[in-house]
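A single protein chain has been removed from this complex, and every other one stays in its place.
So, subunit A:
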Amino acid sequence: MDWDLKEELRDCLVAAAPYGGPIALLRNPWRKEKAASVRPMLEIYSASGVPLVSLLWKSGPVVSMGWSAEEELLCVQEDGAVLVYGLHGDFRRHFSMGNEVLQNRVLDARIFHTELGSGVAILTGAHRFTLSANVGDLKLRRMPEVPGALTKLRFVLDEDSYLVPELDGVRIFSRNTHEFLHEVPVTSEEIFKIASMAPGALLLEAQKEYEKESQKADEYLREIQELGQLTQAVQQCIEAAGHEHRPDMQKSLLRAASFGKCFLDRFPPDSFVRMCQDLRVLNAIRDYHIGIPLTYSQLVLRRLYPLAIQICEYLRLPEVQQKDVSDEDVARAINQKLGDTPGVSYSDIAARAYGCGRTELAIKLLEYEPRSGEQVPLLLKMKRSKLALSKAIESGDTDLVFTVLLHLKNELNRGDFFMTLRNQPMALSLYRQFCKHQELETLKDLYNQDDNHQELGSFHLRASYAAEERIEGRVAALQIAADAFYKAKNEFAAKATEDQMRLLRLQRRLEDELGGQFLDLSLHDTVTTLIVGGHNKRAEQLSRDFRIPDKRLWWLKLTALADLEDWEELEKFSKSKKSPIGYLPFVEICMKQHNKYEAKKYASRVGPEQKVKALLLVGDVAQAADVAIEHRSEAELSLVLSHCTGASDGATADKIQRARTQAQKK
């Protein structure tokens, strides 16, 4: 058992559901010594002790608990009120067992099962019984006397245990174990009885020997055949396999049956196949995690557990094969039965429905599937690709969207495919991204389809330097781009693209005529290269042609000439007209080239606003101080002062301090 009980079972109210169902424990039941304020915990475990739910009991004292056939937990309170909970602790409803019970309180209560359903029997404080045969259809009956005693069973147990009556035996569970005690079925007994000579036992032996490649196999087989009991032997093995709980034993019995079958001409395969299916189901639910140790006999009687629906699917029970009921109703009915039980896959059921040819029902069923991702594969299979696309988008899983997209791409013609994309922006961006890497041509078609001229323009612009190498090809691509930009009413981009065409052609000509590298330079760099190469005339021509603003031209020339250290030309240039960028940049750039001499020339021409800065740059602190004092600018004064670091600056610093105090006096 997987549970981790803190208390002894005897301190709890215990109820285990029939058919290997779950176990409910109500810890800390009401006993006199306990303070009433401590609320007990109601816990529900699977038969293997995996906790399903635990909740705080907030109602009154409980006398007894039990499970109905619908797997609802009935809790009988002291006052006769019965609270009904679902498997997962969800409160369903409550009902009362009448006034008499309320007055006399409940001494004891039992839940029992009849073919009508599950009933509640109550022994009241007045030692009278009140019962209801079916909790679903409440009719109270008062019984005059004690009914006949139950048959009892004797079994030696090691520790505190709790017994659960089952259809074909009794479940015994304690803190540590959970066992099933039942009468050994006849077939099992015959096969496994010591020294049994039953045909099944012989067949099992034969098969074992066969596996050992021993000739004894043949002897055993002959013995059965001579008795003419081979059919019976196979049947026995199949049946016994059904009663076994251990898969390895099941396997060897079934293997024996299959072995025996080979020697029979006409053995109907149904029983063998059905047993295999049944066992698969049984083993699946006996699994530790599901924990419903159902026996073969119980399986047949049990169909209400949610899992059973899936089992039904597997066993081809006619749940979705009722063709006369409307899809809507069937879907709703199935949903009502299953609710939102975790572990139930609606998509599986839908797949089943689709397998039965009921596509619409399958779609309806899929609506109940909470995970949109799960809906997609089936929808694709059913050729509902567009629906699949929206579901995939809903799931947020781009891989899923992509799968559907590729599906759609193959399924639809190009036009329809693009139209579908248009309505799904998320899918569209995803597909665009894909095309950018994989199918550039498709990308272009996509933009064409949408009349997205802006993006088309960008596309060809990119192609002009990424895809084309020859200058003619590049210019042609630019021309298409420019046309597209015009169509997109993006005049700016169109003009800029045309300028680029002109520049490209010109750069080509420059390379031919002057040599060197011009292609792919920006306009600015082209002009710079010309100046550095000494082609001043061409540079001027170019800047006129492309309307380079004065300021840029000045910055450009200044930088280029300083880089060349052509101080003569720079001076000539500075005097060509009044600088649109002032003369401080001239000072700065000369200082950068460590040419203080040239820098000083320009410092004198710097306008009054930047004079102090310029003088400080060339290191003339004293004069800077004079200018600052003249300007009476506090900011400039402190700037100069911060530059008074050398030994010779002491006098200047004093001068500034004096000027300051004077300014303050005024």
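The definition used in the following text is that a contact is a pair of C-beta atoms (placed from the backbone, for glycine too) under 8 Å apart; a residue touches a chain by one contact, two chains touch by 3 or more; residues count from 1.
The rule is short, and it goes like this: contacts and distances are computed from a predicted model.
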| remark: By UniProt, of "CP12 domain-containing protein", "Sedlin", "Vacuolar protein sorting-associated protein 33B" or "Transcription factor bHLH66-like isoform X2", the chain left out is "Vacuolar protein sorting-associated protein 33B"
| said: For a quick check of understanding: of A:Thr403, A:Gln479 or A:Asn595, which residue touches the chain that isn't displayed? | reply: A:Thr403
| Residue among A:Leu9, A:Val53 or A:Leu564 that touches the chain left out of view | A:Val53
| said: I'm checking contacts with the chain that's been left out. Which of A:Asp520, A:Asp545, A:Glu565 or A:Asp654 qualifies? | reply: A:Asp520
| Residue of A:Leu461, A:Ala477, A:Leu510 or A:Val606 touching the missing chain in the full complex | A:Leu461
| query | So that we can see where the missing chain sits, which residues of subunit A does it touch? | reply | 53-55, 88-90, 342, 370-371, 396-399, 402-403, 406, 422-426, 428-430, 432-434, 437-438, 452, 454, 458, 461-462, 465-466, 492-493, 496-497, 499-500, 503, 520-524, 546, 548-549, 551-552, 555-556, 559, 581, 642
